[in-house]
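Removed: one protein chain of the complex. Kept in place: all other protein chains.
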Amino acid sequence: MNPLLTYMLVPLLVWAGIFGYLFWLDMRIRALEKRLEEEQSR
Amino acid sequence: MTPEKWTTGSRSSSWVYEALAVFAKDWLLELRTRVAIGAVVLFAVTSVVAAGFALAPPSGVAAEVKAALLWVVLFFAAVAGLSRAFVVEEETRTADALRLTVSPTGVLVGKLAFNTVLMWALCAMTVPLYMLLLEAPARHTTLLLTIVLVGSFALACATTAVGAIVAKASTRGALFGVLSFPVALPPLLVCIHGTKAAWLSDNAWQAAMGDLQVLVGFILVIVPASLLVFEHIWSE
Partner (left out) sequence: MKTYNVAGKVLIGVWIAAVTAAAFLWLPPAQGFRSPETARIVVFHVPCAILTFVAFLVNAFYSWQYLRSRNPLTDSKANAAAELGMLFAILATATGSLFAMEQWGSAWNWDPRETSIVMLMLVYAAYFVLRGAVEEKSKRARLSAAYALLAFPAMVFLIWILPRIVESLHPTNTLFTRSGLDPTYRVTLWSFFAGLTAVFVWMFRLRVQVEQMESRLQQHRQAVMEPLLTGEQG
């Protein structure tokens, strides 16, 4: 296999991990915000 | 400058007198207790002797190393003593009285003057001792004197406002070293470079002119920045 492909996989995997984490964080914050709105209006 | 300072016209010139008063009070206290001077001189002498002992015979050591080491010693001795200026107010609980009676500008300039004289006293005792024990080349002594005076003033400028921040944050001195190092590093690097030029190069004044310009520029930037920021440090 082309060695460059292996070199490329490292940052790509790192980015996949970071992106996934950020995306999940984003979703969680939105969910929490929604919950807070509901609790406050109660 | 806030609008109030402009309307109360007499205040804009009184900060000079206030600064002098703060300076005089601090030095009177200092000469009585000799805490800062003691800490600073003790540290400097110990470091110089240790360096001299470790590097003996000094002739084998490159002049660049000696230049860097001199300023390292001066900087750490400064850290040992310059934080006192504001901490002492917190310790003796005089900070509030000072806040009520003196304008922030007066306090800062007074403390800066105190720190500057402390630095100069430190240099007066350390630099000759260092040059003697470590056999630094006695070339371009006027240039060296200029660099030492301007450079140590720059160090005092860099660290006085930081000292105010640290005094408010905690009374432990360890914070001061950490916080002041990044701010003091630019003048420090320039002083080392200039000292190197004074000891090594033949065209020393020309080589060091850039360094002196940077030092003056740095002072001209940091002092106004300190003044602008100090109000927020000093009072809520």
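The first chain written gets the first letter, and so on, giving A and B; residue counts start at 1 in each chain.
As a convention for this text, a contact is a pair of C-beta atoms (placed from the backbone, for glycine too) under 8 Å apart; a residue touches a chain by one contact, two chains touch by 3 or more.
From a predicted model like this one, the values you see are computed outputs, not experimental measurements.
The missing chain, though absent from the display, is touched by one residue of B:S47, B:S83 or B:S226; that residue is B:S226. When the omitted chain is restored, the residue from B:L69, B:A85 or B:V183 that touches it is B:V183.
One of B:I37, B:A158 or B:A198 touches the chain omitted from the figure, and that residue is B:A158. Contacts to the hidden chain, counted on subunit A, fall at residues 4-5, 7-8, 11-12, 15-16, 19, 22-23, 25-26, 29, 32-33, 36, 39-40. Where subunit B meets the chain that is not shown, the touching residues are 158, 161-162, 165, 168-170, 175, 178-179, 181-183, 185-186, 189-190, 193, 210-211, 213-214, 217-218, 221-222, 225-226, 228-230, 232-233, 236.
What we mean here is this: only the chains that are shown with their structure count from here on.
Separation between the centroids of subunit A and subunit B, computed from CA atoms only, is 48 Å.
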